[in-house]
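Note that one protein chain is taken out, while the other chains of the complex remain in position.
So, chain A:
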């Protein structure tokens, strides 16, 4: 598994096209947004600019600390990997993340967490996000 981390370089360059969000879902081969682990929204109306919400690959992830079933495993390079089979969908991880960067799939009732593959960054037209290789 890759050990790089996705980084938000400059949210002020973001134009809100949401190509990253759709790219994240397209990894799965499907369209829409069910499995998208990155979110772009306005800061309270588009005139105020945009904010990009995505896991920043914490070295000591709070989400991992609260998982009662050990479904979140520490990822090399930061962040976590979800072992879906162990996950009971309690949502504690989502509550624990101060960035609100853990998303939710309503159909599977499981969290959606960035795996830092960098696929989204390939589609960003304005260098807002990039995959940084691990040091």
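What to note about this one:
Heads up, the rule we're going with is that a residue touches a chain if its C-beta (ideal position, glycine included) is under 8 Å from a C-beta of that chain, and two chains touch if they have at least 3 such contacts; residues count from 1.
Criterion: contacts and distances are computed from a predicted model.
As stated in its UniProt record, the chain not included in the shown complex is "Aldehyde:ferredoxin oxidoreductase", which appears among "Aldehyde:ferredoxin oxidoreductase", "Thioredoxin domain-containing protein", "ABC transporter permease" or "Succinate dehydrogenase iron-sulfur subunit".
Summary of contacts with the chain left out: across A:6, A:40 or A:101, the touching residue is A:40.
Residues 15-19, 22, 25-26, 28-36, 39-42, 44-47, 49, 103-107, 123, 125-126 are the ones on chain A that touch the missing chain.
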